[in-house]
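Every protein chain except one is present and positioned as in the full complex.
When the chains are written out, they are named A and B in that same order, and each has its own residue count from 1.
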Amino acid sequence: MALPTYATKLERLWHYTYLVICAAIFFFLIAPIVVVIPLSFNVEPYFTFTDKMLSFDASGYSMRWYDSLLTFGMAKPEAPRDLSWWADVWQNAKWVQAAKSSLIVGFFATIVATVLGTLAALGLSRPEMPYRRAIMAILISPMIVPIIITATGMFFFYSNPCEPLTWIGLNPQCGRLAGTYLGVILAHATLGIPFVIITVTATLVGFDQSLARAAASLGANPRTTFFRIIMPLILPGVISGALFAFVTSFDEVVAVLFIAGPDQQTIPRQMWNGIREQISPAILAVATLLVIFSVALLTVVEMLRRRSERLRGVTPH
Amino acid sequence: MAQALDPHAAIVTEASGLAPEGALKTADGQPLARALARSSRRARRRAFLLVLPLLAFILITFVLPIGQMLQRSVKNDGFSANMPQISAWFHANPRGTEPDEVAWGALAADLKASAEAKTIGVVGTRINYEMAGTRSLFTSAGRKVRDGLAPPYREAVLALDEKWGDPKLWSVMREASSPYTGNFYLAAMDRTRDAEGNMVQAPEEQRIYIRLFMRTFWLSAVITCTTFLLGFPIAHLLATLPMRKSNLLMILVLLPFWTSLLVRTTAWMVLLQQQGVVNDILVWLGVIRDDQRLQMIFNQTGTIIAMTHILLPFMILPLYSVMRTINPSYVRAARSLGATSWTAFRRIYFPQTLPGLGAGALLVFILAVGYYITPALVGGSSGQLISNMIAMHMTQTLNWSLAAALAALLLLGVLALYWVYDRLVGIDNLKLG
Partner (left out) sequence: MKRILILSSALCGLAFAAQAAEVNVVSWGGAYEKSQVEAYNKPFAEKTGIKVNMIAADNPATPLKAQVEAKNVTGDVFDIEVSDAIRLCDEGALVEIDPASLPAAPDGTPAAEDFLDGALQDCAVANIFWGTVIAFDGSKYSGEKPSTAADFFDTAKFPGKRGLPKNPKRTLYLALIADGVAPDQIYEKLSSPEGIEQAFKKLDTIKKDVVWWEAGAQPVQLLADGEVVMATGYNGRFFDAMVGEGKPFEIIWDGQYMDMDMFAIPKGAPNPEAAMEYLKFATDTQRLADQAKYIAYGPARKSSTALVGMYQDGKTEMAPHMPTVADHMKTAVMDDPEFWADHAAELTEKFNAWLAAS
């Protein structure tokens, strides 16, 4: 983005103004995320930088809010921190419970979304696929339809999954999915699927179908072809799709609000409570941990993307 | 066999040599046209089978529930199921019939039965949806009729409360005597029915939904504009910088994208509140006095700022991927032909970015129209969108039919935009980072 040599003075001025504007916009993008990190170490229960913090006085900082993530909800938080204290944390601490719920839901929702989504993406990227456009539109729609509508629909359906059968005259009795892990997992898988489809089909766009044909002509059966040829090539796309699906589940709160029971209080659900009630810096401590988590995920995704481009021989422009 | 049906086998046959007779044949002697058709059918079926599990999954866990929810927007049997006798009377007698003693008797019997079954609250709630202030009429009547009423029923019921004689009430009960009704859609569009059953505008102070839809679309448009204003320079910078630098800066765009929505919303609450970081800095700089701290959150400003930040990557990414493909020599050519940099930008560069701009703007607009979390947390009362109203009817007033009707209208709008998006941009071109 160097200036051409024939630039006039005015253009030079504009060029630097433009760079300043861009810097300001980047600042707008990043500052909110960065600002929560130091505040989560605040000794005081406020969201402002105290004088001590600004003068880098160590006594202005503390880990108390991180500690409260462990102790909140414990039966005996004051007990000495031995093995049984940690057992108490594992059993009762609300944020730890929330993390467990989030991981269980995220893990299984990701598996469902990735397996189904990858298969479908393979089908969708074949030139023979019938009704491609319409089917693609349906499969992507969970990302487009407002989440409140999706969650509302799921609330009724998951409360009584057999109800639609009554429309065709049947009257079976079945349990409910709302308030169970299975329900939340299915809901989150649904919401994560568009991301898997988008990322995997994007990988498949550059995929050379003749590689599969070559494998077949050399005597590999379809299974071998899939696992030895296709899979390694699309794997980066699949993994980043899976990560997207996981993050979608990990960050999802509306469907959880509508269909989860007391056992499935995920991290976002717990945060939602905290934000609406009182944003103590404990919320900022969770936020900081989540930011670190997303930095890690982003790094993985970026590495995968570059690897994928290298493998497929696609060089960015 | 399987080998012979392979489409490539067929193609090889075609290429390798032609049979002397009229119809082309495959190696095993079948007519080529048929073999091709069969193999392509087979290939289609295979492709479809790969997609089928997911399609079935989405249809069951997503499309069906939404359909089931939408059914509630036209169906509410709160009255008809619990007040069977009076409902039957309404069906037997056309609109305009004065309620006779049979009708009053049916009403009295239904009220008593419903009070005993403890469904009178449900009945009252159903009528209250269309005629405010009638829930208590039913519940208090329910408490009084438990011992039964004696004929003549008209006088007996009117003795409970004069309001039972209101023709508007009878009109509403007639409407509710069928489980299927379009009245929730009327309510969602600020319409109601008068005593004669004609559609009329709701009273001035009760017209809220149209205004809310307008506000939702207006705020979404504003947010789309702000994301464009902020996203365009960034995308342009990223697209024109050398790869190494732009990759590095791209991380700054992607990081917010990967960060939890709740974290970003919390961050804005921390920044924008009156004792928050932004106000602190402004006071410290002397821009404002300590007692004039700005109100930037719990109103529309808060919604716009936070949502702009959250949706900005959805504008930058499509713009960037289009700008990457723009050949810089066009602008150079324009400059060499005497255009000023502004003219070259306006006439040559900008038109080429339009596909990306359209994709980004549509996507941002679609997502903004249905947003819920951020306005709920930072919007106060003036920054609430239609989604928040749906949530309120779902979780607080529990008027699920109205929530479903509002959801149906919102869904209609979003699907229309989605269709436009598919036409103009193509769903396949949706990219994430």
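Side notes on the structure shown:
Keep in mind that, in the parts below, a contact is a pair of C-beta atoms (placed from the backbone, for glycine too) under 8 Å apart; a residue touches a chain by one contact, two chains touch by 3 or more.
Quick caveat, the model's predicted, so the values are computed rather than measured.
Screening A:F41, A:W65, A:W95 or A:F156 against the full complex identifies A:F156 as the residue touching the chain left out. Here one chain is not drawn; of A:L182, A:V205 or A:I292, the residue touching it is A:L182. When the full complex is taken into account, the listed residue touching the unshown chain is B:T119, out of B:T119, B:T240 or B:N429. Interface note: of B:S40, B:T97, B:S336 or B:S382, the residue touching the hidden chain in the full complex is B:S382. For chain B, the residues touching the chain absent from view are 117-122, 125, 128, 132-136, 139-140, 142, 205-208, 211-212, 273-275, 293, 295, 298, 380-382, 392, 394-398, 400.
Not every partner is drawn; the one left out touches chain A at residues 45-47, 75, 104, 107-108, 111, 155-156, 158-160, 176, 178-182, 261-263, 265, 273, 276-279.
Just so it is clear, only the chains that are shown with their structure count from here on.
Within the complex, the chain A residues that touch chain B are 1, 4, 6-7, 11, 14, 18-19, 21-22, 25-26, 28-33, 35-36, 39, 46-49, 112, 116-117, 119-120, 122-124, 126, 128-130, 133, 135-142, 144-150, 152-158, 163-164, 186-187, 189-190, 193, 195, 198-199, 201-202, 213, 244, 247, 250-251, 253-254, 258, 268, 271-272, 275-276, 279, 283-284, 287, 290-291, 294-295, 297-298, 301-302, 305, 316-317.
Taken in their complex, chain B has these residues touching chain A: 8, 40, 43-44, 46-51, 53-55, 57-59, 61-70, 72, 230, 233-234, 237, 240-241, 243, 249, 251-256, 258-271, 273, 275-277, 280, 309, 312, 324-325, 332, 335, 341, 366, 369-373, 377, 387, 390-391, 394, 403-404, 407, 410-411, 414-415, 418, 422, 427-428, 430-433.
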